[in-house]
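Structure incoming, see below.
Only a single protein chain was left out; the remaining protein chains are all shown in position.
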Amino acid sequence: QDDMFTCGGFIRSSMPIPFEKVKVKLLTTAGNLKAETEGTANNGYYLLPVYDKGKYQLRVEGPNGWAFDPPAVDIDLNGEDSCSQGRDINFEFKGFSVMGKVISKGSTNGPAGVEVILVDAGSTRTVKTLEGGNFVFPAVPPGVYSIKFRGEVAAVEVKNDNVRLNESVFVIEGYSLKVSFTENRAPCRPNWDLPKAKGSVILAHKDNVPCCGRSLSKDLPKGFSLPAEYHVSCVAKISTDGSYEFPCVKAASKYALFAHVLTQSGQAVDISPEKMDLDVTHADRLLDPFQVTGFPVSGAVKDAGGKVEIKVLETGFETVSDKDGTFRLGSLRGGKYTLQLRKNGLHFENKVIHVDPSKASLPDIFPDKFEVCGDVRVSDSVDIEITEVKSNQIIRARSEVSSGRFCSLLVRGEHIIRPKHSVRLSPWEVKIQVPLTEGQRLVFSQFSAVVRGKVACLGKVCAGVKVALNGASTAKTVANSDGSFMFKSVDPGTYEVCVSHSKSCFEKDCQPITVIDQNIENIQFVQRGYTLRLETSHETELEVAGNVIKVNSGLSSHCIAESKTIPIKSVGCHKFAKADKLVFSPNSEDTVVLNAESHRLKVEINSKLLVEDLRLTCKKGEEVQVANLKEYKKSGDTYIYLTELYQPKGAELILEPHSESLVFKPPQLTMRMPDDCIAIAISGRTGIFIDGAIKPAIAGVEVTVSTKENAKPCKAITDVHGKYRAGPLESQEYTIEAQKEGYGFERIPNSNDMTAVKYSRIDIRVVDGETNAPLAGALVSIAGGSEYRNTTRTGAQGELALIKLNPGDYYVRVMMKEYKFEPLSTMVSVSENSEELLSIKGKKVAYSVMGKVTSITGEAEQGVGLEAISEKCDRHEEDGISDRLGQFRIRGLREGCTYEIRLKKRSDDALPHFDRFLPATQSVSIQRSDITMDLIVVRPLKSTTLSVALRADPAILPTLRVSVWNGGRQLYSHRGARFLTFPQDIPLDGSKYHIELHHQNAKPPPHMSVIWINDVNNLTDFTSPAFFTEKPYHHLELEIQVDEKTAAGHGQTPAPASPFVAVLSVFVALAIFYRKELGDLLRHRQDSSPAAGDRRKNKSR
Amino acid sequence: IVELPAYRMQHFELLGITRGSKAYSLNGEAVTWSTLSGLRSGSGMIALLKWSEIPLIREAVARGVFGVILVLPPDSPELPPNEDHMANEFALFEETHSTSIYIVKDSPEIREAFERAHRPNAGAFDLGRLWSGKLTQLTITAPAPQVIRQPRLPTLHGMLPGFGVQEQLPTVAVVAHYDAFAAAADLAYGADSNGSGIAAVLELLRLFSRLYSGDKMHPRANLIFVLSGGGKLNYQGTKKLVEDAVESANSDSILADSLFTICLESIGSKPELVAHVSKPPRPDNAMRKFFNILNVTGDVPMVHKKINLAEEMRVWEHERFSLSKLPAFTLSSLANHNSRSRMSLFDQRIDISALEENVRRIAVAISAFVYQRPAEVTDEFFKGELAVSREHLQAVVDFVTSRPRSTQVLLEKSNDVVSSLEKMMNRYLLKSTAKISIFEPDRREPEFVLYDQTAATLQISEVKPVLFDILLFSIIVVYLAVVYVSVSEFGLVVRALSPRKAKKVD
């Protein structure tokens, strides 16, 4: 049985209206119609079945124009809303609607936003016209009304439908044109400043359109001529505040406005803009004002030399004065302006001037203040006080940190300059006359001091005491054996001198000093005793040498005025490890460690009664400690019993107080021993029992007694005499309830007894009209009597038992998807203690599509969302989902419509995502019977297989390495081979993968191998074109040539033989060739020289 | 000198009949048929024949030709290979040849050799032509072909286990032989017969491995995929696999109790399928049911060819199964068994879209049978991610046809085709790997004998005839005589040149 909700309520109406004409529709958020019903004739009650949770909208629709309040209600069916709670959603009929139209003369539509008033006997209602002039009075109850618009009145009578007024009743002659002054258009002054000026504004139009109404004349002001193509419509005078108005202008387009103004001296003032074009639509118009552009003004700056910058703040006009200080301001109109003047070294206040057309020049302007600067030779920024002698007024300035320079603007006259600094500066103060004479300069400088002192130690020897001076600047030193110490060149300022020593402690650790302008000699420190360093796990008190010191947890150090070793005793609530061996020794520097082994647990039990047998059992794991509490303390009327337990940290304890006459709260306490001492309290009170009876005696009634403090209520069953007994209870206030099938129980006031009343009942059976088969899960709603209402489902056999009915007549109404019950609702009258049997027959009107969703192998697929949509029957949509066994049922499909069954796109990813089902779409037309249909669903396989074919000469194949990368991550790599399939499937997540091919010995030379892949020329490795994965199979052909370019070149290029050697060789050859002549030549030379003689002789032999 | 690759004619012994020729090297003057027919005897000559002149080989040999070189017709791109070329190729194997026969691809050099070898009037002896004309000398020097010792033909078979207990589930086998056959061992590319079969088996394996590993898509049936060796040598690999499966007692392979076996051969030429069976299946058995399913996506005519027990040569691979009483049939685009393109070197191209269409129809039929679903549903099923991948088919066909695949070539050590196919199958077999059954011809009388030396290089050089040398010799003798005389009479010249008046004084 799928669960089913119902939404119902009443259509209320103050006057009788045909309810059956009013439809209540249930729409999905997407606007698809889910269900609709009409109000019942008699009381306008409507009920709509809803089959699954989600957001819907209940919309009431009467015939066009009927107004309901509220027109629609959004419901979010999730168990808490008004429908599922069974509350009524009512719609109030407000009335019919009255419609009409306002038009402007000469056109079919009129102005929007014009008010129309509806008057009936008592009240009036106003409404604004919409676009084009239409107006609607919604929700007008039937009766006689009159409609008023600008003085015209029309009568109208509303009977049982809407009323429309004919158009020609309300006509508007023309509209008004007015000028509006808004801040942003006229710059900060009223745009009109010519008092007693005369001016007028002329409205003209190309084709002659006279103004309606008769107040304005048409003759032009003298001295003004209209451009040729325009004809005057009418002329309006400009009032003193610059405003003008045309009361009545016909609605037309392409009007033109001209303005004409004279000063009192009769000059024409130039106005901008020249001509304003405007269209008059069906509404009054606000116009921009005309602006007067103005006339020039001049002035001079004295005693400031030349080049002063002058700026008019209002108009933003800027100019510079020439060397003798005169300047000219352009295009100023009458009124007040502020001038701003600027020159470095001088200071001008803003000057306010009055411009008047009569006087064109301004009064002279003088500078107010002069700039004075000086230096302070100190390494930080110093305050300087400048007091003016005449007015004794003090001005403050500060010197800059880095350069020590300061400047200030001073009024003319005598001033005294005094630097204020913690250290005395010299000179102390200076008197000057402003403005300064040329070459005058101000300079200030500083003083430094020496600090000395002595430390008094216990043992007369205080070597190694560290002394530190910290303040503006810090310094550190160590006191020598007699305890004295010294600091040199200390700048003036406040400091603090501190001493510290690892073993001893002093009266005062630090003393403040201030250095002004002399040295400091007499600093004294006295040693008080020796330090004790402690490290405790818990905050506790210790007793050392008689005095008790409070130690908080963690590291701490204390000053003990003992010079010999003494024991330490713990006083607090913790027990420490090795408590007896804790000892303080002055000359040892190591810290004493205390960690607590166990803590004290204080238990308090208070009770009103004096009890003897009070025992407290404390269970820790198996070990049980029993402490019987004897001694007690009496405070007021309660007795307080005390006990103490010492337990280690983290122990799990179960404490249980026992006493015959006491009830304890809490009866049992389980706790974990925290890491500290703790105290707990348990309170005990006396127990109470009650008993009562049911009249007339009925056995087997279940009585539950529950007290306020949410303890568990105790239950009791009445015996054959109807008696019961319940307890023990803690408190006096308690409530009693009794329950039994078919009986109502009332409690007899201030006693424990109850009276029983037997209800009358109705048994209902719902069956199918033709087949007489019981209809399980049909929704039966019973309303009747004053406010009784109950909707429940029929059981498996179509039966429903209604008990606990008060007498009265009841409306019974049955609903079931796909069934129509005739009559719609039947009326049953119930008398006291009576039993009625009612059988209702239903006729099947809508049918459903059911079947099994399986995978291709026939296994059931759960959670497959299916939807059936029929475009023809106004987008009626039903959906269903397959259950664990793959069964699905789409209900409520209307006969005669053809529906298309489609996979519903499930947004949440939790369910397995299906993307196809076979056959792709199923269209089914509903005849007079249910349809079964089996569907096969295919799960997507989002992965692809990759293979690579390497075409290269077999020799280099083994030296290659192919790897697949995704982003920066290498997925897989393999030695080169002619055909490679990669073992893993690559997920089809659309991310980018690419293949890299590395050539193993492509190291740098001796010989470099270059791999060409298609066109990518890449030295060592290569990246294939990246491929997106969306195909189930990817294959890449990679063709590789390897060029063994011998980079080393062709061995040694021979050292270029120098041509010289070749030429020499040729000469040698010639010499040999002509050696004869050479010889002759030589011999010839011998004749001439005697030395050669003998050689010639032996040669001739 | 010009060098061309020459491919020795297929040389093997099958069923006692030797095919191809024992001779291997040749050397002699090239002569075309037109010249040869003019000469009385062609001894010492090499016949250079066009492909269409194959029938004339017998006469050429009769004329005592020393060897034959066949020139392949120019490569033709259009798909159905030229019928009479193939017929000629078939004719080559009519009888064994005594002379050595080589096949050479068409190339400008060989055409040039043709012109030169064409001597119109060989008879007349004319001095001019003798002097200026040249002869074409063809020489092939190659070592003697040896018998390939104990050839081991591997057959790869792997199984996709169904959902449930393997033994009780129905089993279907898909088989395709991976070797090829052609006139020359080095030209056996066999794109359609049976590159298309290999691609189909691997694509079906890929698709069904996705289904078997998919969620809720694991069918209740076992699928066995077989790539058998020795297909062109009377399907020895299949014979061994079947006999192992059927006879041996402890055969773990459940091929023995397969419902039926689909053999795939040459399904890459046109998008039609024809079923060849040894005997039409009984109406109720699984094979008939499969045919009905197959006919849903387009009619598949059934061709019935009884096994001729007298003859030893099997014509279809399914006959090996039928002999061992295992129901089987062959799906092919070829209409009958003796179409020449099954054993031809012209079978180098396939129509990929036809192959894809055929594979899709087979995949739809198998899945309909395995999921017991109507074919229309599974037709829709194989779309989107589960569509047949044309890219995979093309990749496999390109790979297998990139190298010759005749058995001799496959047996060479460096050949990686079989190991790559094994790796491809392992890639898609889910948990198991491909098992290998090896066929070895028995020692004493082997089913077939293969010879190596499948290729050599042909050298073409121009040569002068012997007569030319003799003529040249005589000219040189004359010249020498002249020189001798001139040298001996040199004195006359000296005297003629010495000055008149210079008499001998002393």
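The first chain written gets the first letter, and so on, giving A and B; residue counts start at 1 in each chain.
Throughout what follows, a contact is a pair of C-beta atoms (placed from the backbone, for glycine too) under 8 Å apart; a residue touches a chain by one contact, two chains touch by 3 or more.
By our rule, contacts and distances are computed from a predicted model.
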The chain missing from this complex carries, among "Exosome complex component RRP45", "WD40-repeat-containing domain protein", "BOS complex subunit TMEM147" or "Terpenoid cyclases/Protein prenyltransferase", the UniProt name "BOS complex subunit TMEM147"
Tell me which of B:Gln168, B:Asn338, B:Ser414 or B:Ser488 is the one touching the absent chain.
B:Ser488
Extract the touching residues of chain B with respect to the undisplayed chain.
1, 134, 137, 139, 459, 461-464, 466, 469-470, 472-473, 476, 479-480, 483-484, 487-488, 490-491, 493-495, 497-499, 502, 504
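By definition in this document, only the chains that are shown with their structure count from here on.
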Using CA atom averages as chain centres, what separation in Å is found between chain A and chain B?
75
So in the complex, the part of chain A that touches chain B is made up of which residues?
855-859, 861, 912, 915-916, 918-920, 936, 938-942, 945, 947, 949, 951, 954, 977-979, 981, 983, 988, 1031-1035, 1037
Seen from chain B, its contact residues with chain A in the complex are 163, 206, 210, 214-220, 367, 371, 373, 376-378, 380-381, 383-387, 389, 391-392, 394-395, 398-399, 402, 414, 416, 420, 423-424, 427
